[in-house]
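Left out: one protein chain. Kept in place: all the others.
Order of writing sets the chain letters: A and B. Residues in each chain are counted from 1.
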Amino acid sequence: MGDFLATCLQAATPIWLAALAGMYAQRAGVVHLGLEGLIVSGAFTATATALATGSIVLALAAAVAVNLALSLLFWLLITRLKANVMIVGLGLSLTAAGATGYSLVVVFGSGAAVQSPIGLPRPFDWLTGPLAPLGDLSVLTFAAVALSWFAWWSIRRTRAGLRLSACGSDPFAARSAGVPVDRYRLAALLGGGFLCALAGAELSLAQVQSFSEGISQGRGYLAFAAVLLGGVAPVGVSLASLFFGFAAAFGIQSQVDFNDVLPPQFVLMAPYIVTIVAISVTALVNRRRGRQPMVIMERTL
Amino acid sequence: MCSARTHDHPHQPPPAWPSSRDGAALTCSGVSVDFGGFPALSDVTATFPAGNVHAVVGQNGAGKTTLARVMAGLITPADGAVQVGADRLPGGSVSEARRRGVELVHQHFALPSDFTVAQCFELFNGDSGHVGAFSRKELRRRALALLAGAGADVDPDAVIGRLPIETLQSVEIARALASGPRVLILDEPTAVLPPPAIHALFGRLRALAIEGLCVIVVLHKMREVFGVADTASALRAGRLVLEPTPIGELDPATLSRAIIGGATVHAATSTREPAGSNPVELEVIGLAARSSAHDASAADVSLRIRQGEIVGIAGVEGNGQRSLVEAIVGVAGVRSGSITLGGTDVSAASVRERRGRGLRVIPFERNAEGVSLSSALWENHAAMRSSRDRLLISPKALKRQCQDALRRWKVSYRSEDQPAGSLSGGNVQKTILAREVTGDLRVLVAAHPTRGLDIAAAEDVRGALVRAAEEGAAVLVVSADLEEMFDVCHRVLVMLGGRVVATFERPFDTEQVGAAMVGGGSG
Partner (left out) sequence: MRRLFKSGQGLGFGIDAVRPVAVVALSLLLAIGVFGLSGYPVAGIVNGAIEGSVGSAAAWTQTLRWAIPLLIIALGVGITFQAGYFNVGAQGQMYAGAIGALAVGLALRDGPGAIVVPLALATGIALGALWSLVPGFLRTRLGADEVVTSLMMNFIAVLLLEWICVGPLKNRDGSGQAAATDMLPAAFRISDGSGVSPTLLGICAALVAAVVVLHSRTRAGLEIRLVGRNPVMAEWMGIRSSGIGLLVFGLGGATAGLAGAVEVFGPLGSLRAGFSPQMGFMAVIVALVAAFGPVRTVVAALFFGALRAATLYLPVVNDLPLAGLDMLNGMVALWITVSAVPAILARRATRRTLAAEAARADREVVGNHG
């Protein structure tokens, strides 16, 4: 049981961190389909730096630096150059996937997975007894818990958070209040870049300690789904991410338990189907209550 | 460490506002604004002294809102500058303008609809440079203090999107006063208010001016100007044609000449009485409809319009007119009751089917509901769905039809391929008429048909309504302009809170209709 919970948390962590990133962006009025790309770039940069320097701190710092640069590019394109948010987000994901795959070959000579000599610290690996499974969790899982609290506090209890939310829900009102909307969007995207760097590092340096092409397997898109599923609210988004973690852990577990009864592919479909159902039900409930559909897209296409 | 603090309660909310206000004159010098080649304001120079209420008047599209927004830093002028007291405002920065004491109350409000009232106050809290952490208690306390100070009775935890328009305005004014402004600008504050609330608002504005504030109000009704203002200035086509002039030196005729310019006002259109034996073309019985945001839902509305008859719906905006029109057109659902077009019950019919029965509409928001601004004129003209539609179309033939219709309506345009958004407001409205007023028209629903049009265009539109009726159509007009309605309508119904509360026949009495609009009279 404890093992299973630990697996859930492990599986949830990268999605969770990226979903917080997506939530900040969405609150600021930016639909972030680039989460997938930022996770991949974070994962690759962290692994490559860890290999080159042997330092976990430098690995994280490099991943953050690259993601901040990519987030800045994203912001420039959608604000200064008025490109379509969703296309740029998809483009970012595609570019990052291609660029890391390319760099893998150029830097390491082949497209095979590269192992990292070091991994993320596990702050509770000294625990024994029933709490021992906690010892498997990387420091970033605990960071995700703390960051969720921070997200809640910053959104619900600070004026900066209110301003950020106004940028998403009514940009005209935000401008009328003197809020520099674009700058708030930049801040949200940079914060998101940071969080996705952590998500990437968790993916490549926590459990398997290696990077391979396609490592993210769509976790960024799941994180985006978690943002909408959680109603763009800090607590809801965290719960949605934990649910995805649970579903993934259950998928792994069920492969062991009843492989012959149900093909693993169908178990792995569960989180996607549940997301579709949950998003539809939310939309239906909102419609019944006479609210506008929960479509938070500012479409300029 | 805390010795510098004099307060016992470190988080005590600031006083609602200082008892005597520190106003400042606002000066525009050579302000020009250009919207993509179209001059919205040209070379506006004026000084608005403190301690006065200044009315800025002009027709729709004269540049009033643009001027208010330039003053508030929301729009960067292409040329010229705004000065508050001795401070020159850096153009296009709302936060700088607010720091120097300029607050703007928007006509349609700038409050995020998913925020609570208390959160809105905090959003507009000008103490910048801080993260601004707060607790819910503090937020509530501050909001209560500000609301009480502004005399507004609102729950601080109420969600903006669910508040009625009047309450929204008091919230918006309270938040504007929260920062202790020197200049308060209100953009058409009376457009959404019933007469008693207008009265109360004017009392507040006078009091604020006496306290020393510089109050600038954008208005468009003559009576209101003379009821509240110390000075009046007029804009016409982006130019200041009347500098702020003490109201004592003006009379309504001078002022309206300044607003209208050389255009002559046509005599009222008279409409022939329809024969009482004409068959009923549109009949609504006991209709209850769903409502949209900021509008009451129509409840138990009944009305009958005969062929050749024009019926007006008067009422303060948001009292169910939109809900009624949407139900008749078929874009919103009907809860109960029935709608009959030409003797056929269409309560459950689609928009397309109703249009097939000769229903035509001039919608509320022409740019959102009437045309697609980025689509070509011919596409807009061909947009209407009807039962005669065939699967295949010939763009060439459609363009020719469009050309004929637009020429008939004297729309000035270059080519049928031009996007509708490149036309002026009046021309856009005429393209809508050209599409809707066709030979098979039987019921015409016109919502605010002349809103925002210049006098000549408005006259054309009114003429079209009258002609449609004379040719046998039943016409329903929803308008905020009583004079216009009295001009063209045979009967006027007044809606209040979603219900028809009074019916008036010719000759109309403005006082009585006005009283019914606010629940004070009987019909």
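Criterion: a contact is a pair of C-beta atoms (placed from the backbone, for glycine too) under 8 Å apart; a residue touches a chain by one contact, two chains touch by 3 or more.
Keep in mind that what you see is a predicted model, and the values were worked out from it rather than measured.
Only one of the listed residues, B:185, B:346, B:361 or B:433, touches the absent chain: B:361. Summary of contacts with the chain left out: across A:69, A:112, A:131 or A:284, the touching residue is A:284. The chain not shown here is touched by just one of A:93, A:116, A:165 or A:238, and that residue is A:93. Residues of chain B in contact with the chain left out of this view: 33-37, 40, 65-66, 69, 74-76, 78, 92, 106, 108-110, 113, 165, 292-295, 322, 329-331, 350-352, 354-355, 361, 363-365, 367-375, 379, 382-386, 389-395, 420-421. Within the entire complex, the positions of chain A that touch the omitted partner chain are 31, 33, 37, 73, 77, 80-84, 86-88, 90-102, 104-106, 111, 170-172, 175, 213, 218, 221, 224-225, 228, 263, 265-266, 268-269, 272-273, 275-276, 279-280, 282-284, 286-287, 292-301.
By our rule, only the chains that are shown with their structure count from here on.
Spacing of chain A relative to chain B, judged by their CA centroids, is 43 angstrom.
By the touch criterion stated above, chain B contacts chain A in their complex at residues 72-74, 93-98, 104, 106, 110-115, 119, 122-128, 130-135, 290. Those residues of chain A whose C-beta lies close enough to touch chain B in the complex are 153-154, 157-160, 162-163, 165-166, 169-170, 172-180, 290.
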